[in-house]
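Have a look at this one.
Every protein chain except one is present and positioned as in the full complex.
Note that the chains are named A and B in the order they appear, and that numbering of residues resets to 1 at the start of each chain.
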Amino acid sequence: MTDHAVPVGGPILTRPFKWLMALFGLSVLLLLWRFFAGLGATTALNDGYPWGLWIAFDVVTGTALGCGGYAVAILVYILNKGKYHSLVRPAILTSALGYSLAAFAIVFDVGRYWYIYRIPIHFWQWNLNSALLEVALCVMAYVVVLWIEMAPPILEVMQEGSSPFFKRLAQTTLPLLNKSMVFIIALALLLPTMHQSSLGTVMMLAGKKLNPLWQTPFLPLLFLVSVVGMGYAVVVFESTLSSFFLKRPYETAMLGSLAKVMAYITIGFLAIRLLDLLYRGVFGLAFTSGWLSFFFWLEIVLFVASAAMAFSPAVRANPGRLFQMAMLMLLAGGLYRFDTYLIAFDPGPGWSYFPAVPELFITIGIVALEIMIYIVFIKRFPILEEASPARSRA
Amino acid sequence: MVKARGFPISGDSAADKETGGVGRRDFLKVCTMAAAAVGLSASVGKAWAEAAAKGLKPSVIWLHFQECTGCTESLLRTSHPKVAELILDLISLDYHETLFAAAGHQAEDALKTAMEKGAGKYICVVEGGIPTKDGGVYCQIAGRTALDILKEVADKAGAIIAIGSCASWGGIQAADPNPTGAKGAPQILEGKTVVTVPGCPPNPYNFLGVALQYVTFGTLPALDKLGRPMFGYGRVIHEDCPRRPHFDAGRFVQQFGDEGHRLGYCLYKMGCKGPVTHANCSIQDFGEIPGTWPVGIGHPCVGCTEQAVLWQLPIAATVEIEHPTPPALYPPISPEHGGVSPVATGVAGLVGGALIGAGVMLSKKLMAEDKATTKEE
Partner (left out) sequence: MGVDRRTALKGMAVAGAALLASGAEDHAREPHPAPSDAVGMLYDATLCIGCKSCVVACREANDMPPERTALGGGIYDSPISLDGQTRNIIKLYEGADGKSSYMKAQCMHCLDPACVGACMIGALQKREHGIVTWDGSRCIGCRYCQVACPYLIPKFTWDKAIPRIVKCEMCVQRIDQGKIPGCCEVCPRNAVIFGKYDDLLAEAKRRLKKNPNRYYPKVFGETDGGGTQVLYLSKAGISFTDLGLPALGETPVPELSQEIQHAAYKGFIAPAVLYVVLGTVIWRNKKAEAKGKEEKP
């Protein structure tokens, strides 16, 4: 497995890290204000647009960006591509953080957060008709599963550590975890399949408020397919950034072969999308919907560009171009989600929404927190593979 | 009984003399009117007319302190028919400094007699404020302070009615800086039920309503916290104002003499205190001429019944509407809600642009790095 993973080491409190801390600190103050003064004071949300930046980005796009673990797990554990093993731990870390912070975003987005604990517990009150219930339960379960999957690196550090209690804890728990990994990983593959597709089903209930270019019974399938592509893109993205900032060798060969998978997924996504539009007879709207046409075609262009790049062997051999391709994929998938949840959502005349400044900075602060925790983990826990001398950069 | 002075009596017949020169049918009509005006039934009006004819009239002791006598004049400023006279025939006015023919010791003796004869039954009417500073020396009648007179007379009264704003809460002399320490009767007579009929001057029918109910039934009408009868002071002017439709439609006078003023638009913006003034001036005419109240003649209400308004708020200052009601205007089917903050758009643009820019720069750097490494190889 990833038995060559080691903590990267190095100082935590670098200059960039301190900037991130400042951003997070600002968002903490803004969050206190949000809880004290209510959502109206800190966001631009309104009755026409009850869901805004925090849902569209922090939750929906945030969980999609947290599907790196899901995407890599499919490759490694289902399709048995062992060569991607080194990508598993960093992907799981990104996923654990992404999902945890998406869950936190839910806590500060909902208005009556003190009842959230009831969602998983009060099963007799569950409305099984609600797609959002499925999303909520699944996401909660998946966060737990992800941190169980994150347990081995943490326990490995405990094992080497000085405290005898934690040493013993690690020694007894690690083997148990390893034995039950099959059940855990199967769950880690099942849960995202369920809730990422349900995230698409959720917006079906918006009915005619969601523009027909996006409103389709295929929403769950489209969300699921695109999230797998985004998962690989996140892995490329995060691996390239780690290598760059930590001055480690790029995993270009592995990432390049991921790119090919991404290309096919993108083709699949676009095929379903366009066929659906043709079948429903609304493809013409792609040209007559004003600024929504622009966003529609922007999505298509981003997906196509990403796929086109991924088909090129020259791109796949070049870390910079791979990074560009991954960015395009992430922008494409992210835009698709933004469009579905926000931009193509039209409650009726007279309503408008754009995130307020505190809203923006709370999101920025949460992202900063995610980056900070990621840095702490890869520097202090065995997440990334030991950089072999033969592959080190100048 | 001392007859009222100074009012012409027309008609010479005995019946006329009895009823102040008005025919018996007219007298009955007026009594009925008077009863109706204060919310009592026609049969009560008839009962009054009969009692008056028999000479059974309740005793009224009317005290004057720091006042301009406007309240009394308001009561007498009626003309069609001579209701004032009739009303003075319905009651036995046993002490009234303005209307008495007598003066000096004779008047004071009348007061003493009335108090003894009608102890526990007479109505004590208070007109004017009562100074309390320096022992109350600023108003003295027959060597006694208003304070003492009021306490003594009120002590044995069957009912106490404070007529006018001065007696109700102090009035003009109580305005800042209130050099004499003027107060209203309720503040002096703490613990006693004092009916207040504020106004500057008050509507005489409000006073009559209270007085006649007491003489007929021996009860007082429902009173609010300040002792004001609810039938006259239960609502604010704004609720019954004839110009309310203009308020609701947003038609306001902007300047005295302008087009709106000539058309009789709402005077709210000119400082009308109607929304905060409890009174019934718009629905109960003063005297018998309709429209003889400030708003009726085109001047905003100054809130003369309210201690917190009159002499306190500038006449031109607009007031809060405490209980707003829907306007005669309608929202459209799809109104505009809120807007988009340009600052937020700018910030989002900057952040998004910066991130994408950073990504592009990074990828370019990586490409250059890769080029360099391939060159080396």
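Everything below uses one rule, namely that a residue touches a chain if its C-beta (ideal position, glycine included) is under 8 Å from a C-beta of that chain, and two chains touch if they have at least 3 such contacts.
Fair warning: this is a prediction, and the values are worked out from it, not measured in the lab.
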{"item": "Touching partners, among the displayed chains, of the absent chain", "value": "A, B"}
{"item": "Options B:Gly135, B:Pro179, B:Gly218 or B:Pro327, residue touching the unrepresented chain", "value": "B:Pro327"}
{"item": "Given A:Ala22, A:Leu205, A:Ala253 or A:Val301, the one touching the chain that is not displayed", "value": "A:Leu205"}
{"item": "Contact residue for the chain not shown (choose from A:Phe17, A:Trp126 or A:Phe283)", "value": "A:Trp126"}
{"item": "Touch residues of chain B, complete complex, unshown partner", "value": "247-248, 250, 268, 321, 323-327, 329-335, 337"}
{"item": "Where the missing chain touches chain A, by residue", "value": "35-41, 45-48, 50-51, 77-80, 82, 106, 109-113, 115-116, 118-119, 122, 125-134, 136, 181-183, 185-187, 189-190, 193-194, 197-198, 201-209, 217, 220, 345, 347-348"}
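Following the convention adopted for this analysis, only the chains that are shown with their structure count from here on.
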{"item": "Intercentroid distance (Cα basis), chain B paired with chain A, Å", "value": "69"}
{"item": "Chain A-touching residues of chain B, taken from the complex the two chains share", "value": "334-341, 343-345, 347-348, 351, 356, 359-360, 362-370, 373"}
{"item": "Sites on chain A touched by chain B in the complex", "value": "44, 46-48, 240-241, 244, 250, 318-321, 323-324, 327, 331, 348-357, 359-361, 364, 393-394"}
